[in-house]
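Here the complex is missing one protein chain, while the rest keep their positions.
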Amino acid sequence: MSSKIYDFSTLTGSIDAALNSWMSPGLAVLSEMVIIGLLFLTFYALLGLFLVYLERKVCAVIQNRVGPNRVGKWGLLQTIADLIKLLMKELIPIRKADHLLFLIAPFIVIIASFMAMGAVPFAKGLHVLDFNIGVFYVMAVSSLGVVGILIAGWSSNSKYSLIGAMRSGAQIVSYELSVGLSLMAIVVFSGTMSLSGIIESQADGWWIFKGHIPAFVAFIVFLIASTAEINRGPFDLAEAESELTAGFHTEYSGIKFAFFFLAEYINMFIVAALGATVFLGGWMPFHIGNWEGFNQVMDYIPSIVWFFAKTFFIIYVIMWFKWTFPRLRIDQLLTLEWKFLLPISMVNILLIAFLVMMHWHF
Amino acid sequence: MNSISKYFSDLFRGISSLWAGMRVTGKYFISPGQIVTQQYPENRATLKMEPRFKGEIIMPHDENNQHACTGCGICEINCPNGSIEIITDRVPNVDGKPERVIDKHIFHLSMCTFCGLCVKTCPSDALAFGQEFEHAVFDRHKLTKVLNQPGSSLKKEAKK
Amino acid sequence: MLNKQELSEIILKMVPEATFPEGTQLTEVIVPAENILALAEGLKNNKETAFDYMISLTAVDFTTNMTVVYHLDSTQFRHMIVLKVVLNDRENPLVDSVSSVWATAEFHEREVFDLFGIRFNNHPNLKRLFLEDDYGFPLRKDFRDEINIIER
Partner (left out) sequence: MSEEIIKDVIVRESEDYIINMGPQHPSTHGVLRFEVCLKGETVKYLIPHIGYIHRGIEKMCEADTYQQIIHLTDRMDYLSAHINNEAVCMVVEEAMQVEVPERVKYIRTILDELNRIASHQLWWCAFGMDLGALTAFFYGLRDREHILDIFEESFGSRLLHSFNTPGGLMHDVHPNFQKRTKEFITYFRKKLPEYDQLLTGNIIFQERVKGVGYMSREKAIAYGVTGPSGRGSNLACDIRKIAPYGAYDKVQFDEILMTEGDTFARYQVRMGEMLESMKIIEQLVDNIPEGDFTAKMKPIIKLPAGEYFKRVETARGELAVYVVSDGNKTPYRMKFRSPNFSNLFVMNELAAGGKIADLVAISGSLDLVIPDIDR
């Protein structure tokens, strides 16, 4: 491996060593957890603010508008102003709502997205947990969010919310399959479920290029299915504002609403990060086979830049979907999944298994 | 077999139609020069309303602080919403005869629908439309305006 | 396309009591209230007239009587006719509903009931359409709204 220059493991390793030399191992682990937790909280908040800003700017440009431009330079502080507004807003208590569930639903949603973030490798040597079943873990945890949505819809005692939540439940349960199968394609190629292992396997080229057409098909299926799974774009039936006013979060206000809002954007980031990691090589620079000179040049770009560039590319594509397409109807949504995406991914995974068996991939 | 080919042709037709839409939005995304919205408070200096714009009703006064309103009340009669009230006064003119002049030409902007009947029917062309459009106020009473300026008088040539 | 003469002959066959005022813009027929439903059905189902499209149904308060006015058109021949029913009982006006003939009449009749207080026999759902139940009937000439005076 030639990309030693931007390895974060030396930095994290030295911090770990320093902490261990100062205090007992148990305390060191505890303090590491606190540090990571604080860093993540900060990152989470900043990322949420930035993604909201980005979405507004992207949709504004697509719609021939300027977008936020009043608060701060180019409206950069707009989302912060919104955050302050949401923090100061009254939390409207709903009569006849199930108060406990109504209260914890936003937390379930946000914790699910928080947990998924733990397994994302941001750069070489920069991730919190390196599971041997990373792909499986991210998928499992990110689908917990639907529980929060269902609880939110049910507990608000609103008819719009309930319909929205039920739609969301049906949608996420279905699309989980396609997301899983499309990720499975790369797992079959790389032979590992560990995210770092998948990245290492792309050192000589990303799977989307190495994996022939089936990998590309898997990528497209992943894009569509994951857009549906995060309730965005043409698949935002759970909150279809022209039908259900705001769907499952109709009755939420203030910071509780902000949690849903934030979780939606963070989920978008997680999905994009997962897609970038699995299909586009994560932090791995753009390498072509054995062109040593070219690969060397690419290595000079830090791995964290590679990661965020790829992630934001996928985020942009997801936003592009949302601002182009009309919304699907619930039965068409399920038709798309069960009649198109699922058969395609199944055939696809068979093909890939065959390719791998014959050693036809690079 | 036929249904299978239909399945795939449907699929590709669908994808190409989606791509057509994405091309339109993508084209606008990469050409930010297409922005059409006006930057309103910033462009105040350059923002010019059309000369015929019906912003409010004004009574043009000349440099001698004179207007053309004789207080005949035709605009008041013609207004469908009662947004014009005219308070007239009788003052003796040079010959000593009492003559009708307006004391106050009151215009309730909050009731006006800008139908233009007052301006059209005024026999002495004393009323006109102004281009002012920023009418937002915090107190509704500020929307009641007196159109004739204090101390103004009737134009001589309009007196006949 | 039938002219006034032909129309009046057909109508007189259906309702002998019908009268035809002169000097009107469109062909007008005044029919007694009890004949209106039969005439409506006849005009719609007759092959020569085929008045299948009701443009509007409204009423006029002439202070001495209430007149229900039906504007009919034929999508096939494009001739028009105006039916009128004069209701002399202003206090309790009652006329047969034609909603079984033209579906749109159901809602026009509800509007007329709402604004004039004219009641329609056999109407499927005669409720007020715009206003509250205790509002009064604003398009009657004797209606006075003490709060929002519209007289000039």
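A, B and C label the chains in the order they appear, each numbered from 1.
Please note the rule applied: a residue touches a chain if its C-beta (ideal position, glycine included) is under 8 Å from a C-beta of that chain, and two chains touch if they have at least 3 such contacts.
Since the model is a prediction, treat every value here as computed from it, not as a measurement.
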Visible chains that the absent chain touches, using the contact criterion stated earlier: A, B, C
Chain B residues touching the omitted chain (full complex): 13-15, 17-18, 20-21, 23-25, 36, 49-50, 52-54, 78, 80, 113-117, 120-121, 129
Touch residues of chain A, complete complex, unshown partner: 59, 62-65, 159-160, 163, 167, 234, 236-237, 240-245, 323-332
Interface with the unshown chain - residue positions in chain C: 23-26, 28, 52-56, 58, 60-61, 69, 71, 75, 78, 82, 91-92, 102-104, 106-108, 111, 115, 117, 119, 124-127, 129-131, 133, 137-139, 143, 150-152
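Methods note: only the chains that are shown with their structure count from here on.
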Length of the line joining the C-alpha centres of chain A and chain C, rounded to whole Å: 64
In chain C, residues with contacts to at least two other chains: none
Chain B: positions in contact with at least two other chains: none
For the chain A and chain B complex, residues of the former touching the latter: 58, 61-66, 69, 320-321, 323-325, 340
Touching residues on chain B, where the partner in the complex is chain A: 11, 18, 21-22, 24-26, 28-29, 32, 34-37, 39
